[in-house]
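Handing you a structure now.
The other protein chains are all here in position, but one chain of the complex has been omitted.
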Amino acid sequence: MVVETDLVVVGAGPAGTSAALAAANAGLGVILIDEAREAGGQVYRAPARTLKASTKTRDRDAVVGVRLRAALDRSSVRFERGLRVWSIGERFRTDTAGPEGVRTFKAPRLIAAGGAFERTVPFPGWTLPGVMGLAAATILLKSEAMLPGRRVVIAGCGPLLAAVAAKVSGGGGDVAAVIDMASRRQWASVMLQLATRFNLLREGAGWVLGLARRRVPIHFASTIRRIDEADGLLSVEIGPVDGKGRARPGRSSLINDVDAVAVGHGLVPGVEITRLAGAAHTYDRLRGGWVPVLDAMGRTTIEGLYAAGDGCGIRGALSAATAGTLAGLAAAGDAGALDPDTLASKSEPQLKEAARLDRFSAAVSDLLALRPGQVADIAPDTVVCRCEDVRRADIDAAIADGAADVNQLKHFTRCGMGPCQGRMCGDVVGELVALHAGSREAAGAWTPRPPLRPVPLADLIGSYSYNDMPIPKPVPL
Amino acid sequence: MPDRVAVRMAGYQRGATVQLIVDGRTIAAHDGEMLAAALMAAGLWRLRTSPRNGTGRGAFCLMGVCQECAIFVDGRLQQACSVEVRDGMHLELRGAP
Partner (left out) sequence: MTTTFDLIVVGGGINGASVALFCARAGMRVALIERDQICRGASGVNAGTLTLQMTRVALIPYALEAHAMWANAPEWLGHDVGVVVCDGLSLAFTEGEEELLTYRAARRREAGAPIEIITGTEAQGIEPGLGASVRVAGWCPIDGFANAYLTGLAYRRALVEAGVALLERTIARGVDETEPFVVNTDRGPIRGRRLVIAGGVWIEPMLAWLGVTLPIKVLINQLSVTERVAPVMRTQVGIASGLLSLKQYPHGTVVIGGGWQGWGNRETGRSGIVPDSIIDNVRLACHAIPALAEARLARSWTGFEAETADVLPAVGPVPGIPEAYVCGSIHSGYTSAPYIAKLLAQCILGQEPERLLFPIDRLILQPASAATVS
């Protein structure tokens, strides 16, 4: 059975939830779909169902999350939780699968708000159990109130480093070191720009002061060179890097007896839905990679398809909410639920806010953007595609064999063919191919195909009887 | 060998203590926790074997993307980072062939 409505929103993070609310307030029937059980997305993720803080020490994000979910509950938005969207079709058929089987929704308009993936640039040892993404560590800390280990190394780039380190150390863990690709000077210039948003600066400063008080060693302009397993624990070798992420000759040092490592090098927009629908995209290094081409309201180049949030370029949660509201308004306006004047007056303050946030988020995005030298430095033996164990050397060999873009490379090597379908390695692989192809545009991007996430065949087939199946007529003899 | 585990922070109320059976062995966890987190807290980091090199892998992204946490839960392949702990779950870390 197909459930029809005015608007389908995929992804219930700040972008999708704001979009759904804005459109519903304007009178559209809205179905909001997320594979999580609760709205909130990555930043405002709900804590585990059974987890309660004994004291009231909720952080700001947690409070916003509670508000967001309450607003959604009060609204007319129909929230379809725990459903994994596996296919998006023409005008806009949305197929989902969950343990209860498949369900299908359809609407003349769709807002893609699926967010971003974390990028980790490979190094030897990044596949060891106990090494995880920085975003993963955040989820453990926030949703599960769990430390990744007793003694933890936190590495990569961006503001999440300090946030995770502060949480681990505040929660009683030992932060063996924070390893930041950015130099002190880069931070200083970002801080200057962040100063326009005082509360954020204060929050960031609070993390840093906390780390200083606990004497957590922070290594600037450094990166993890490799991780090894020794006596069941992890041993982390670090060394200096330049502004482009290239290893600088210089001392490396070892951090031993580590339980867990959280490492992340920024975020990559998840553009599968907009790509699947055939919308135009462009490569934007600052904003994390390939992004859909949008107008100021979030309209893609496909009529009826809108996009908002980190899936359109990394700008952070505040921008995501604003962009979501705008896309929701645009959908309502285009559907005729808002007259042009009302649409314009409702959009105006949001557009101003979006522009303001854009300037501010550019500073942070700059810290998170991929550093080309870091990719060029990946050692031949390092696994790049985790699913299929494809190493840098295999990729280079395929390129030498004539693979001119990422899709041809995939056929030559199985790189990107595993269960994650290249979502983890795609950005780095694009960069590796671009080293030879000349640009990311020439290197291309994986052809998107359903399912958007692996779906158990059992969920797809449900219960059925062979005799009832509509079998097309036999092929000719 | 030292006990390498993820650690539940103090100061929180958690779901009832329940038992999971992992490849025949019993571990304790809390009802409603993320399964992948519960396994880390039990020191079970290695969830699958990589297909070509045969090296151990563990949950990496915890947000449903990397698929490194896919294990058999009551006979069905599921992502341990998107499954809640329930009492008596049978888990198999069969890994990839």
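We call the chains A and B, going by the order they appear; numbering starts again at 1 in every chain.
As a working rule, a contact is a pair of C-beta atoms (placed from the backbone, for glycine too) under 8 Å apart; a residue touches a chain by one contact, two chains touch by 3 or more.
All values derive from a computational prediction rather than experimental measurement.
Enquirer: Touching the left-out chain: which of A:Lys52, A:Arg359 or A:Arg449?
Expert: A:Arg449
Enquirer: Please identify which residue in A:Asp95, A:Glu144, A:Asp259 or A:Asp310 touches the non-displayed chain.
Expert: A:Asp95
Enquirer: Just checking the interface: what residues of subunit A touch the absent partner chain?
Expert: Touch with the absent chain occurs at residues 86-87, 89-90, 93, 95, 102, 104, 276, 278, 398, 401-402, 404-405, 407-408, 410-412, 414, 417-419, 421, 447, 449-451, 454-458, 460-461, 464, 466-467, 469-477.
Enquirer: For subunit B, which residues touch the unseen chain?
Expert: Touch with the absent chain occurs at residues 51, 67, 70, 75-77, 94, 96-97.
The rule is short, and it goes like this: only the chains that are shown with their structure count from here on.
Enquirer: Going by the contact rule at the top, pick out the subunit B residues touching subunit A in the complex.
Expert: 1-2, 4-16, 30-34, 37, 40-41, 45-47, 50-53, 55-68, 70, 76-78, 82, 84
Enquirer: Which residues of subunit A touch subunit B in their complex?
Expert: 35-36, 42, 48-55, 57, 117-118, 120, 127-133, 135-136, 139-141, 143-150, 171-173, 231-233, 257, 259-260, 383, 386-389, 418-420, 423-424, 453-454, 456, 458
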